[in-house]
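With one protein chain withheld, the remaining protein chains of the complex are depicted in position.
Our next item is chain A:
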Amino acid sequence: MHITRTTAAATLAAALIASATACGGGSSTDGSGNGSPKELTYWASNQGASLEADKATLTPELEKFEKQTGIKVKLEVIPWSDLLNRILAAATSGQGPDVLNIGNTWSASLQATGALRPFDAKAFDAIGGKDRFVSSALGATGAEGKDPAAVPLYSLAYGLYYNKKMFADAGIANPPATWDELVADGKKLTKGGKYGLAVEGGNLSENVHHAFVFGKQHGADFFDASGKPTFTTPEAVTAVKQYIDFIAKDKITAPGNAEYAANQSVADFATGKAAMLLWQAAGSSLKSHGMKPEDYGVAQVPFQTAGASGDTAVNSMVAGINLAVFKKTDNVDGALKFVKFMTSDDEQKLLNGTYGSLPPVKAAQSDPAFATPDLKVLADALANSAAPLPQVANESQFETAVGTAMKDLFADAAAGKPVTTESVKAALEKAQQQMPAS
């Protein structure tokens, strides 16, 4: 009897464990049905202040689309923290939306999965032509030499936001144009519990975006021509260290920023705890934290040297959101119609105007509504000095691996542990080892 009871208990325990661990491999099936040709499912990314706000913005437009074409669009707004996992689950199970938003840096990675329908010449014809889009934005839609996996929907770039009053109080006349100036200004501004610069040290994507820009300025690319990771070149190490040094060496950033991952740096800037912030179109967030537009200025992100030119004259990534068609959609025509609608001049003006981003459609971008001082700075960066993140299949893994390495380095710096060229190199070495061998 004892033996049988033990066996029974063991079997039960096995089932218990199995149910707990098998999740690692299971596939999610929460795909929304794409059954009828008169209906589309659209996954929107979270662009506004909240999911509800986005729903309120998009719903009238979707109704407009239904009136024009008779196609009903089922909308789901998905928070950024879930979006990539949801897309991966959709790709794995084949159950997904018809049309979806993706972060433009994921384009090449998702392109490699084959889950998105390539925009070939015919598809571009159906939505009004490729030359309607700004060319820098098209650079972040997939690997070079392949048909784009998506089309640009909203464009963004980084700018240097600075607090005008704090600058005036510290006797600084102009925003810094080089990093040396930024550090010098930052030291003047760091006093009495206030700091020069706010960073989002626990946010992997933010870390990588800055590593990329510093890397470009030092001539590091993070991937070689064949798509192999090259994280440990001296240039890459210098680039990453320069960013970590804001806490480690220059001490113009509060150590507590090392754990920020929920946009606390924006709040710190808006409430005057930090005088500078590197961010993409922060306008609406700053407003929601009670900072008035006249209280802050927006300047170009600094370069290494004044008047940088050529390959090192990069001071922003090409940031933005792309619109993609899911390959397994059973309504390609309807999906393309919807893409055409969302990238039409009118919708571009309206949606980008609401979200504070720039339209990647040329005709819409020239609208005077996008000629505000801060958007002009961002548009200028986008047109002249922005580069797309590496368009390689492993980009998404790069963001996680290098972003995590930088988060750990920030943690070291904040805890007072020394951050040296060697320790940065070791961290990047570890990140590189985590990259898939392909």
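We adopt the following convention: a residue touches a chain if its C-beta (ideal position, glycine included) is under 8 Å from a C-beta of that chain, and two chains touch if they have at least 3 such contacts; residues count from 1.
As a convention for this text, contacts and distances are computed from a predicted model.
Not every chain of the complex appears here, and the one that does not is recorded in UniProt as "Carbohydrate ABC transporter membrane protein 1, CUT1 family", selected from "Xanthine dehydrogenase family protein subunit M", "Acetolactate synthase small subunit", "Solute:Na+ symporter, SSS family" or "Carbohydrate ABC transporter membrane protein 1, CUT1 family".
Contact with the chain not shown here comes from a single listed residue; of A:Leu62, A:Val151, A:Leu204 or A:Val419, that residue is A:Leu204. Residue-wise, the contact with the chain that is not shown comes from A:Ala261, picked out of A:Leu51, A:Ala126 or A:Ala261.
Annotation: of A:Ser45, A:Ser109 or A:Thr233, A:Ser109 touches the absent chain (contact as defined above).
Although one chain is not displayed, its contacts with chain A can still be listed: residues 2, 4-6, 9-10, 13-27, 85, 88, 91-92, 94, 109, 112-115, 202, 204, 254-256, 258-259, 261, 327-328, 393, 396-397, 400-401, 403-404, 407-408, 410-412, 414-415, 430, 433-436, 438.
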